[in-house]
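Excluded from the complex is one protein chain; the other protein chains are retained at their positions.
In this document, chain identifiers A, B and C correspond to the written order of the chains, with residue numbering beginning at 1 in each.
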Amino acid sequence: MKAKAFNLRDIFGDWWESATPIQRGITRTVVIATFYALPFLNNPVIDTPETSFKSVLFYPLVLFALMAVGLNVVVGKSGILDLGYVAFFAIGAYTHAVMSARTSLNFWEILPFAMGFAMLAGLILGLPALRLRGDYLAIITLGFGEIIRIIAINTEAIGGAAGITDIPGPTPIFGFEFSVMDPRPYYWLTLTLLILVIWGVLRLSHRKPGRAWEAIREDEDVAEFMGVATLKYKLWAFIIGGAVGGLAGAIYASKIRSIQPELFTLNLSIMILACVVFGGMGNIWGVILGAVLLGYIPEKLRFLSDYRIIFFGLLMVVMMNIRPNGLMPRKKREKFQEKIS
Amino acid sequence: MTKKLLEIQNLVVKFGGVTALNEVNLHVNEGEIAALIGPNGAGKTTVFNIVTGYYKPVSGDVLVDGNSVLGLRPYLIARMGLGRTFQNIRLFGDMTALENVATAADALNKSGLLSALFGLGRSRRDEKRSMETAQSLLEFIGLDHRAHQMAKNLPYGDQRRLEIARALALNPKVLLLDEPAAGFNPQEKVELGDLILKIRDKGYAVLLIEHDMSLVMKISDRISVLDFGQKIAEGTPSEIQKNQRVIDAYLGVAEDAS
Amino acid sequence: MDFSILVTDFWSLTIDGIVVGAIVALVSLGYTLVYGVLRLINFAHSEIFMIGTMTCYLVIQQFGFTGYEEPLPLWKFASLFLLFGLTAAMVSGVAAVILEIVAYRRLRVLGASRLSSLISAIGASFFLVEVFQKLSGAKNLDFPRMISKEPIFTFSSAYISADKILVIVGAGIVFYILNRIINHTKLGLGIRAVSQDEKTSILMGVNVNRIISYTFLLGGALAGVGSAFYMVFYETTKANVGFLIGISAFTAAVLGGIGNVRGALVGSFALGLFQQYTSAVLGYNWKDVVTFVILVFVLLVKPTGLFGESLQKARV
Partner (left out) sequence: MKKFISLAAVSALVVGVSVTVAPSAFAACTGNPAIYFQGALTGPYQETGINEANGVILAIDKYNASKPKVKVEYKSIDTQASGANSPALAQKVVEDECAIGVVGGMYSGETLAAVPIYEGGKVPVVSPSATNPALTNKSAYFHRVVGSDLVQGPALAQIAISLKSKLFIVDDATPYGKGLATIVKKTAGKIVVGTDGVTEGTTNFTSVVSKVKASKATAVFYGGYYPEAAIFIKALRDNPATKNVKFIAGDGVLDGEYIKLAKKNAEGTYLTAPGQPMEKVAPALAAEYKKKFNRVHGLYTLEAYNAAYVLLEGIKAGKTTRDALNTWLGEAVVKVNGTTISFSATGDPDNIVMNQYTIKNGQMVWVKRLS
């Protein structure tokens, strides 16, 4: 057998495969618990200097991660270049803002609507747009993102350019109060939802839908020839991505309590796309790593004031050149079997 | 009378004014290996692209097991019983061999995305079926030891055979093979011929596009010849070999291609 | 909604639309040329345009020139315009070549996914905008009035002034030269060859790297020329000036069929005119909405844009 290069990922992978269910369970619990415990950390090394680390943990870190996981279904898994992901985020945010003002529903009851409207938007856009490919699709989605923002600016019924203020937060649940003061419950809530979404996405990835998406990404024509209903699965990817975006938007609105259309610009779409590619398209863990880093680094660099985006841009170029497929690229662990002859 | 599993009637195809196929009639009978030969640019691959629904013909009809498939999306045609391979290998490179085959096997499962998400029994049964189908097909073509390797990392010959396994996962009525022997050495060609015969013996009808005449002559039951979008001859291998028109139009020119 | 403006001010809107379209076209060509040879969106191309406008500004600054109150005599303007126009073309062209080397080349050699290049380009774009933000103090930079904007003559409702004539005629000359380059030079042949089929071009002995560099040079230079026209027409720039015009130009390229030079031209003028009309009737803000809706319809009918070759069909 060839000597393997020292590779943490392989070492962990080998260990994970040979681990007993109990060992796996313990590891899972510890890792998840660590993430839940993050707001209690008070470590000057990881703290952000100018902003509150606890607050940063919620936005951008975990919210970026949630959106990146959603966008990853679209871009990473199915290979659909979506430059208008912010639209779903905005739809979710506005759904919560408008419905909590106009109806007596609380945050938890509105959440399904926020996701539902985002999914509906995905369907309405996806049906015509997903017949197109590659860069043509990219420009249509980009346009969609802008259109949603322009409509929000020009619709006085949803606050126009000034947006909506006095958005209520979530009502207490399991003894957690969601005060605007304390970002931690929001962090925990989003983290919980993120774990749920990861669970769902992983489940799909390992089954028929995951294979269909991968096949579409690899070669759409061939996937179609092999009986994959490509349009249907692309639509599903779009809708699932949209639902996660809408979810993130509703949580965001419930936290910041006032939203304006100018919060939902193309830049946010690009940022989330960058998280996906920077971390490693198609690999959910890589994508999360990308989101955490791209959310964290600008906050950490805030002390550089003007120069921080300069460094940030430079970092993106350098990193992509060093690791073109992202920090943790999608990689299947191949298994070799000796042929029994 | 033998059943015609695939039938092409009076097919006319034009690309921007150029006639690619002109009034072509073809069919594949149950349990036979039919071959389609002709010089480069004669329109052979176009036939595949028409019957699998990728292009639309100007006129004519395509019947799969007696039903017209004209105007259907390619994936539906595939599910109705046409599996194909490609002249230039087009596997899902970043997926494992097993996944490549399972993807096609999935097409015959009814369970959808939601049942996969919520782990309903039907989806679990389907998942098992896909995996078992894929595994047994890999065994059939002798690739089971490479099941968990990525398709793009397989040797060339294995990639060609994997494409065949993937097409078979659709449980096709007719298997369409587009130059399966391209790039093979003589030994591999012999093995391929045996494999195609084995496939026929399993009960699949085969439509074969191939430049290698010795292979075509050896395994085909019936051969059709295309030249400049026209069918110029049809018959058993021995008939075709004797056909003066084929010899004039084709054999003398194309011998170097193999 | 008031359609009467389309009647009363038709020619004024049309002339302005042509002027805007001409400037957009010069930027759009850069997207489409690069797309042709590399099959990727050069996201940082808008910043190449920005660098062009900054170059114009700096050249004029070097002359300590603030001719705002009274425009220059024609000969003086012409020589100055040639000076900063050519400098901008050169600087933008070189900047585009450097961009390609820094942000794309290694990725291309490694055969990375096109999205990796996109993110690299976005990083480069952030970097350039912020550097110029810093250098310019994040301010709008004011360009002096160099050519009279008094109407020379009126044409129906349209006032035709020297700057508009300059942009339209100037852009026409540039398009003519570009046409010569693409269709009648060895470089043009190389670009067309690589656009058609990179692999075969390599086999045929085309130095693909050099062709790609030249393509970036050409695209950048066109954006530089566009930036000179832009500065004369709008008389202002800032670090993020590229964003809006970049989106317009990219949309125009897609509308025309990205990768196709003629498509970029037609798409740009169509977009310029169309946006001018819709913003007059519906309001400036809604023009983008209508534009994208129209774009969806155009692409649904013709999935590769107005002039795009059906690349995907040719692939199987």
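The definition used in the following text is that a residue touches a chain if its C-beta (ideal position, glycine included) is under 8 Å from a C-beta of that chain, and two chains touch if they have at least 3 such contacts.
Predicted model only: the values in this text are computed from it and were never measured.
Within the entire complex, contacts from the absent chain reach the displayed chains A, C.
Checked against the hidden chain, the listed residues C:55, C:276 or C:304 yield one contact partner: C:276. Considering the full assembly, A:153 is the residue among A:153, A:250, A:294 or A:320 that touches the omitted chain. Looking at chain C, the residues touching the absent chain are 4-5, 8-9, 12-13, 16, 19-20, 68-69, 133, 137-140, 142, 149-151, 159, 161, 234-236, 238, 240-241, 243-244, 275-276, 279-280, 283-285, 287. Residues of chain A in touch with the missing chain: 11, 14-15, 18-19, 23, 26-27, 30-31, 33-34, 37, 39-43, 50-52, 54-56, 59, 150, 153-154, 156, 160-163, 165-166, 179-184, 255-258, 260-263, 299, 302, 305-306.
The definition used in the following text is that only the chains that are shown with their structure count from here on.
Among the chains in view, A has its Cα centre nearest the centre of the complete protein Cα set. Using CA-based centroids throughout, the chain positioned farthest away from chain B is C.
Centroid to centroid, with C-alpha atoms defining each point, chain A and chain C lie 33 Å apart. Here the spacing of chain B and chain C, counted between their Cα centres, is 47 Å. The set of chain B residues that touch two or more partner chains comprises 54, 86. Among the residues of chain A, those touching two or more other chains are numbered 221. Looking at the complex, you find that chain B touches chain A at residues 52, 54, 73-75, 78-79, 83-84, 86, 90-96, 99, 102-104, 106-109, 111, 113, 116-117, 119, 123, 126-127, 130, 145-150, 153, 166-167, 169-170. Those residues of chain A whose C-beta lies close enough to touch chain C in the complex are 75, 81, 128-129, 131-133, 135-136, 138-140, 142-144, 146-147, 150-151, 153-154, 221, 270, 273-274, 277-278, 281, 306-307, 309-310, 312-317, 319-321, 324-326.
Interface of chain C with chain A (complex): residues 35, 41, 102-103, 106-107, 110, 112-113, 115-120, 122-131, 133-134, 247, 250-251, 254, 258, 285-286, 288-289, 291-292, 295-296, 299-300, 303-305, 312, 315-316.
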